[in-house]
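Missing here is one protein chain; the remaining ones are kept as they sit in the complex.
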Amino acid sequence: MNPEELTKLKSLLGRDPNSTEIALMEQLWSEHCSYKSSRFYLKTFSWRNESIVMGVQEWGDAGAFKLDDGTIVVLKLESHNHPSALDPFNGAATGVGGVIRDVISVGARPVALLDMLRVGPITDRRSREILRGVVKGIGFYGNSIGVPVIGGELSFDSSYLNNPLVDVACVGVSTHGLKSKTLRAGQKLVIVGLTGLDGMGGASFASKPLDGQDQRGAIQIADPFSGKIVMDKTLQLMDLVDDIKDLGAGGIGVAILELVGELGAVIDLSRVPLRVKNMTPEQVLVSETQERMIYVIEPSKVEKFCGEFRKVDYACEEIGEVTAESKVTFIFEGKVIASIPNIAVKYRPISRWSVGERREPFVTEYRNSNLEESILSVLKHEDLVSKEWVYSQYDYEVLASTIIRPGWADASVIRLPNGKFLALKGDANPDLCQWDAFRCAKAIFAEAFRNLSTVGAKPRAAVDHLQFGSPASPGVYRDFIDSVYGLAEASKFFNVPIVGGKVSFYNEDSNGNPIKPTPLVVMAGITERRPPKFQVEAGDSLLLLGFTRGGLGGSLYQKLFGGKWEIPDPILVDDLRASELVSSWVNRGLVRYAKDVGKGGLVGALIPIIKESLGVTIEIDSIIADSTDPRVKLFSESGGRFLLVGDDSIISEAEENGIHCNKIGQITEKRTLRVGDLEIELQEVISSYHSLLEERMN
Amino acid sequence: MIAVIKFPGTTCELETAMALKEAGLRGEIVDHADFDPDRFESVVLPGGFSFGDYLRAGAIAAGSESLKKIKEMADSGKKVLGICNGFQILTEAGLLRGALLPNLNGRFLTKWVYLKVVRDDTAITRNLGGRVLFMPIAHAEGRYYGEGDWVQRTIVMTYSSATGEVNEKWNPNGSLWNTAAVANESGNVVGMMPHPERASFPFSRSTDGLQLLRGLGGR
Partner (left out) sequence: MNYTVEILILPKDSIRDPEGEAIERHMLGEVRGKLKQVRVGKVIRVILEASSKEEAIKMAEEFSSRGLHNPLVHKVELRAI
């Protein structure tokens, strides 16, 4: 705790805090729990439409929207970057556990997970080791608890060498409304699960850079079996409880402080069931042992509730009650060890950082390459190869409701209990965000919007995760603010509210180098019709919908070959109108293939066709663009564009809407890519697509 | 009525019960501790990670009281089907012979596979001899292993190509003779690694699972 915060705490308490109170408030006021560096700007997301039942205003663990029949879809996104850097397996696994418990906490049943992974170069041994552990950990937890991982992202970049990004999103469904955060005096506070010494000080740990010092105390061990018991029993006993709180960062202390609102509570720490003997009350207060929850229950129901947990040998104990007195008191063996008045509970510190100037337009050295080399480099890029090595380790079929599986399309789809279909997609673009976080944030929101439309879904809500280096760096802080405004603007434009999110600062290596700014969006949409599995065959014509714009800044092409390029300025109206058309075509059965043009540009969008052991001919002159440069036509990642195979009628329909749609080529049986006079053999591309990750990782 | 047994850590009980309904049967999810065998004509042990699959997949569940009851039911001729973790439990408990070892690639593996029915005298494969079925596997310990002349006779389904070829190319996990499912001698106790309940609904990628599950009806 810094001196100003200590002074503030003294004035709020009206006395000197004791050491336990300082430890407790340090957790509550950590970056992780208080959002002190970001909260001010995050309020930019504070708008909603009529379908949102839980938004950023609630400042809760998750966000939610409602369907016409009353079904509520809950979204939550969380990272476990620092724990995964230290212990990839347990770090990633406990991240899955936490995000699942957050969804349960609002009263919903978890139905799907997405994982968005960013690690160091695939050529680096340690990075591969981290990836191996992370994937194994996510699978271990997700598989064991029975929630399918239905999609995600994996990319490699030296920026994440010492600081991998492990983002996991969880979606939940409730048909009986959500748990409200309305407490009454007299309700009992009940804890399930044993408290141990693991995971001490995780909240403040998550808010500090990795300094290579001994971080042992922060290691948490994943126990999905216990997580499964907590999940199943909580869902079974939902009617008995009034409110639920996951014990996340900051442990019991922070959970109670965050829970009480206008009321107070008395907690007897000597009643907390322990895994190890002789823990001090301070340790009990801040321990972040996994697989624990706190429940708010009417006194008459506590016995029945705990009886169910004890039946499966799971600890369950009443540890206190809600009081009308406006303070939270923690006692241990009859003695008060901490007492925090509401005025201090409600106060959240603010950290103000200086904001740097916009980055200068950049130039990177251009490495001349011929068209063939450029095409092959993109086609074989490790970010674009098959991720089967990853998702085959996940039980993406459990719950028997997965419709569009990982690797099938730009978005994943599950069937909801009400018979409708939920589409999900996570998008980020750090290569672009490093140059212009504002434009980039708009672009990733637009990309997620386009991705959902390729499976015919109407986007409904999004959650975000803003991941950066230290806010003390003015340039980094500028990127953070730009990202917020970019996302907010796009969210408003598309009428897709951001209903929740997270911020993770201090993602940097031991030399203080920040990661590339990595805002991330996970968007959810709904479709009435079951999306088809795309089918293409030789002879099919390829249609390009949309206008190709120059500006390869931040593109994969620029990452590989450098050069001086403009940063594309997203034209959101293009994305909106083209997406709505594509969505309607998918729903009317008019397209057999719909691919968003994104990473790798048009060439990247050909990969799902080529991987089916097919060839492609591209008529470069048919590509409508603001440049004659073939590099622009082939590698531009400008928005609002889709590669399609489908009924001829869509061309005229597009034109009636003032959107370019042209035949730009054909799918061929011969496994080559022909662009003008150039003919590139694809056999090696096809085999590297399928085997690269498998071979590198084994 | 068919009992769908839930252990702590079982993950597939809901969709298994729903798939039974889809097959025109009545299934009821029962906690293993409350299981009353007299109420049921047959039993399904669904997939998942019973007791976290700690020690070995299925090992802890195999030692529970409910397995003794299930053994009695099996001995009296009632039908018992173990799916994935359920299969692992049945081998660990000795209701089926052989063992399920870690996959040869050392990893958990989800994959859609084709299965050739090679034995049609079991509870779930009557009239399906020679058929090729399509459904997913999802497991880390599914490499079937056994020693002795009996092994060949227990095999009910093998991993195959879409046209029913059975060879190493179609073996996802290193199972002996591509074994995906086995049964006891009288065919009333069957264990299978693939998940029929995931291929049982109008919106599923395949509905071949229903053909197997329907066999659980009647005596």
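Per-chain numbering from 1; labels A and B assigned in written order.
Convention: contacts are C-beta pairs under 8 Å (C-beta built on N, C-alpha and C of every residue); 3 or more make two chains touch, one makes a residue touch a chain.
All values derive from a computational prediction rather than experimental measurement.
> Of the residues listed, B:Ala3, B:Val30, B:Ile60 or B:Ile155, which one is in contact with the missing chain?
Touching the chain that is not displayed is residue B:Ile60.
> Which is it among A:Ile221, A:Met238, A:Val355 or A:Met697 that touches the chain not included here?
Residue touching the absent chain, from the options given: A:Ile221.
> Decide which residue listed in A:Glu58, A:Asp87 or A:Asp410 touches the omitted chain of the complex.
If we include the chain that is not displayed, A:Asp87 is the one touching it.
> May I ask which residue of A:Gly107, A:Gly196 or A:Pro349 touches the chain that does not appear here?
A:Gly196
> Pick out the residues on chain B that sit against the missing chain.
51-52, 54-55, 59-60, 63
> What residues on chain A make contact with the chain left out of this view?
86-87, 90, 129, 196-198, 215-216, 219, 221-223, 225-226, 275, 289, 313
The rule is simple: only the chains that are shown with their structure count from here on.
> List the centre-to-centre spacing of chain A and chain B in whole Å, with centres computed as mean CA coordinates.
35
> Can you list the residues on chain A that touch chain B in the complex?
136, 139, 143-146, 223-226, 228-229, 232, 311-312, 391-401, 403, 415, 530
> Inside the complex, what are the residues of chain B that reach chain A?
Of all residues in chain B, those touching chain A are 8-9, 11-12, 14-15, 18-19, 33, 47-49, 51-54, 107-111, 136, 138, 195, 197-198, 200-201, 203-204.
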